[in-house]
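Only one protein chain is missing from this complex, and each of the others stays in its spot.
Coming up: chain A.
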């Protein structure tokens, strides 16, 4: 059984802005788990699409009960490939991201489509899907559950990071909202509560301007 995740949201920035910010989203205050970032392949195809492969290194935080599946001599970093296709004519950016190592423990594959909104050209629609699986005999279920929970929290951070980049590069006011989701109501309520907490934190940090901003 593979865990599946899907959500859809509107980003209130033009597709050009979002796509430019996509390349410049690291580092940001929400991406402390991303250690390195490299372009390892790039070409413009004859039909004018930009193909890019990026290699990212991320930390691999595990719950204590999963440590036993991790031989101590293995590298703890996770290598991630992020392939993408930018189509400037159709205003779409498709990304596919997956981990290269530790794949027996867990594989996370994510597909994102950033598309100019048909109804509102100043907005960008983002559809995000992910597939999470584990090959650890007898423990694949809890590992996948953990992987899904971590993915959810990381994708929320990814949105904040993208917003951060949008605000930095284009001065776009940070704003996005979840349009549709397969999540159940209780999870939505939890997320709303988390968002409220985050908002309160932001307000609190905004109220202490003497603190220097770490990433600016």
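Going forward, contacts are C-beta pairs under 8 Å (C-beta built on N, C-alpha and C of every residue); 3 or more make two chains touch, one makes a residue touch a chain; residues count from 1.
Here is the rule we go by: contacts and distances are computed from a predicted model.
J.: From the list "TP53-regulated inhibitor of apoptosis 1", "Queuine tRNA-ribosyltransferase catalytic subunit 1", "CDC20/Fizzy WD40 domain-containing protein" or "mannose-1-phosphate guanylyltransferase", give the UniProt name belonging to the chain omitted from this structure.
T.: Of "TP53-regulated inhibitor of apoptosis 1", "Queuine tRNA-ribosyltransferase catalytic subunit 1", "CDC20/Fizzy WD40 domain-containing protein" or "mannose-1-phosphate guanylyltransferase", the absent chain's UniProt record names it "TP53-regulated inhibitor of apoptosis 1".
J.: In the complete assembly, which of A:19, A:124, A:140 or A:154 touches the absent chain?
T.: A:19
J.: Can you list, in ascending order, the chain A residues touching the missing chain?
T.: Against the left-out chain, chain A lists 16, 19-20, 23-24, 26-27, 34-42, 44, 48, 50-51, 53, 55, 57, 79, 81, 83, 85-86, 88, 94, 96, 98, 100-101, 109, 111, 129, 168, 214-216.
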